[in-house]
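The complex appears here without one of its protein chains, the remainder shown in place.
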Amino acid sequence: MAIRIFVTGGTFDKEYNELTGALAFKDTHLPEMLRLGRCRIEVSVRTLMMIDSLDMTDAHRAMIVEQCREAAEPRLLVTHGTDTMVETAAALAKALPPSAGKTIVLTGAMIPYAFGSSDGLFNLGSALSFAQVLPPGVYLAMNGRCFEWDRVRKNKETGVFEAM
Amino acid sequence: MAIRIFVTGGTFDKEYNELTGALAFKDTHLPEMLRLGRCRIEVSVRTLMMIDSLDMTDAHRAMIVEQCREAAEPRLLVTHGTDTMVETAAALAKALPPSAGKTIVLTGAMIPYAFGSSDGLFNLGSALSFAQVLPPGVYLAMNGRCFEWDRVRKNKETGVFEAM
Amino acid sequence: MAIRIFVTGGTFDKEYNELTGALAFKDTHLPEMLRLGRCRIEVSVRTLMMIDSLDMTDAHRAMIVEQCREAAEPRLLVTHGTDTMVETAAALAKALPPSAGKTIVLTGAMIPYAFGSSDGLFNLGSALSFAQVLPPGVYLAMNGRCFEWDRVRKNKETGVFEAM
Partner (left out) sequence: MAIRIFVTGGTFDKEYNELTGALAFKDTHLPEMLRLGRCRIEVSVRTLMMIDSLDMTDAHRAMIVEQCREAAEPRLLVTHGTDTMVETAAALAKALPPSAGKTIVLTGAMIPYAFGSSDGLFNLGSALSFAQVLPPGVYLAMNGRCFEWDRVRKNKETGVFEAM
């Protein structure tokens, strides 16, 4: 079973720039994470953008929607910053209803993978698994759980995704 | 959704004993891993044994089967050494056919979690996700994939679990 | 041999705040780092401030000087951000010439210790060692080397401390 992974940035891929002392994006860590997880699913990774999800515009979302629509694979994973993950999920759900035949799972991380104690590897294993078995639809995989796109919100006080 | 996790040891929980210079078991790392993954599934963790799966006897397997049978939760995760994971899965499948109503997922790791570069966190995220959505049956979750208990073998040359 | 360690913050102790997505200071990691290094030198750690060294004022430096002057131990370590480490070293050297009988070593890190790939542990081992054997004076320990306070500059392009 082949899964297409679209990378958009987010905390997942943030790094520490030692010359400026600030957080920044370079290349995605997805291939390294898949190697570490000894993942043997057939995946193809494509980086669409490398941005903080607070900087994501309608144009960015339109591009993500377009890429998901055009992907040959019926099962898709989108890595995304957690702050606006729900908004992007909604944009995807509106453009690609279940009848479109695509299972799209969005995931992210609260701590950058490049830091020692990230939740990213756990979330990646979780999201890839949900993406393999769930019926067409748009989902968020965070905190070991899977939510339908219109039944979830991020609690900004706790950083936890909650059903609603 | 509540999931019961049974810990049996395996590479997952091996540690380096700095006084003897050998690998050894102490306590399970499962709670720490669930914390790191910011897991919010309702889980209860119970350590059944702490052994290398090459040392697992029929008596050990009978105990695992009994614990799975008696667990109130219909969804179960068993951490297990990779070398004999398939044998334990077969023992579980014989005692608990799908009609028993239990979804049981076995998982493990190729590298101890206590070492920096483990696949354990990825596998844990993956196994917990499969355990939430798959129908009753016995499964192995490794390498990002999920196998039915009688359709998988570990390739001893590559360390990879393969469909058969 | 007893060594006093004064903590002032800097990259050494920066953490990732998962609720805000920004870098921030909480508690120092020095005790954890000393434990990891199995350090058996008699040290006492005191946190003077927790700031980015770009935010360090003359008042902050006066406080560091005063604390070093008053410390009973003749051998001192100061953890410090790298951007203005040289300025603080100069302030210390002016107030505490070799005749004051104090060996003061400043060190820091280019990558936060809380991130997986920090140089902090290496620098701490290095700085503590120089502090034990060098004669009274003010020194910077970075990149495995030790510099007298007035013979060093940080190359902002490369992030490397160089003799001059």
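By letter and in written order, the chains are A, B and C; residue numbering begins at 1 in each of them.
Basically, contacts are C-beta pairs under 8 Å (C-beta built on N, C-alpha and C of every residue); 3 or more make two chains touch, one makes a residue touch a chain.
Given the structure is predicted, the values throughout are model-derived calculations rather than measurements.
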Of the chains on display, those the missing one touches are B, C
Of the residues listed, C:V7, C:L30, C:L124 or C:V138, which one is in contact with the missing chain?
C:L124
What residue numbers in subunit C mark contact with the hidden partner chain?
33-34, 36-41, 110, 117-119, 121-130, 132-134, 141-146, 159-161
By the contact criterion defined above, which parts of subunit B meet the unshown chain? Give residue numbers in ascending order.
11, 16, 18-19, 21-23, 52, 83, 110-112, 114-117, 156-157, 159
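We take it that only the chains that are shown with their structure count from here on.
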Between subunit A and subunit B, what's the gap in Å when you average each chain's C-alpha atoms?
26
I'd like to verify one number: the distance from the centre of subunit A to the centre of subunit C, where each centre is the average of its C-alpha atoms, in whole angstrom.
39
Two or more other chains are touched by the subunit A residues 110, 117, 159
